[in-house]
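Written below as structure tokens is the structure these notes are about.
With one protein chain withheld, the remaining protein chains of the complex are depicted in position.
Now for chain A:
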Amino acid sequence: MTWNRETVHEELLKVFRQHKQTEIEVSETSHIVADLGIDSLGVMEVLADLEDTFKLTIPDEALREINTIGDVATAVLTRLEGDGRLQG
């Protein structure tokens, strides 16, 4: 399955909306822990969901560069692009 920036973005917002622990509205700049209240265990669950959805692996090292939803988008887009599964 191929994706484009818009569908990736929508999918990410959808998944984070399901997992957030606070009332805050989810956006690209939302900080996962600070704004959405998702702790380390919750983040790992989100990652598992995303890996299943996008059929890719986000390695542990990549986690160290993830703070916001935008960072997750970058991690996902980079990998989709590397696999030739990103359009546009």
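By definition in this document, a residue touches a chain if its C-beta (ideal position, glycine included) is under 8 Å from a C-beta of that chain, and two chains touch if they have at least 3 such contacts; residues count from 1.
As a working rule, contacts and distances are computed from a predicted model.
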- prompt: Looking only at the UniProt record of the hidden chain, which name from "Fatty acyl-AMP ligase", "Sulfate transport system ATP-binding protein", "Amidohydrolase-related domain-containing protein" or "Aspartyl/glutamyl-tRNA(Asn/Gln) amidotransferase subunit C" is the right one?
  reply: "Fatty acyl-AMP ligase"
Task: Have a look at A:6, A:28, A:65 or A:81 and name the one touching the chain we're not showing.
output: A:65
- prompt: Where does chain A touch the missing chain, residue by residue?
  reply: 21-22, 24, 31-35, 37-45, 47-48, 51, 57, 59-61, 63-67
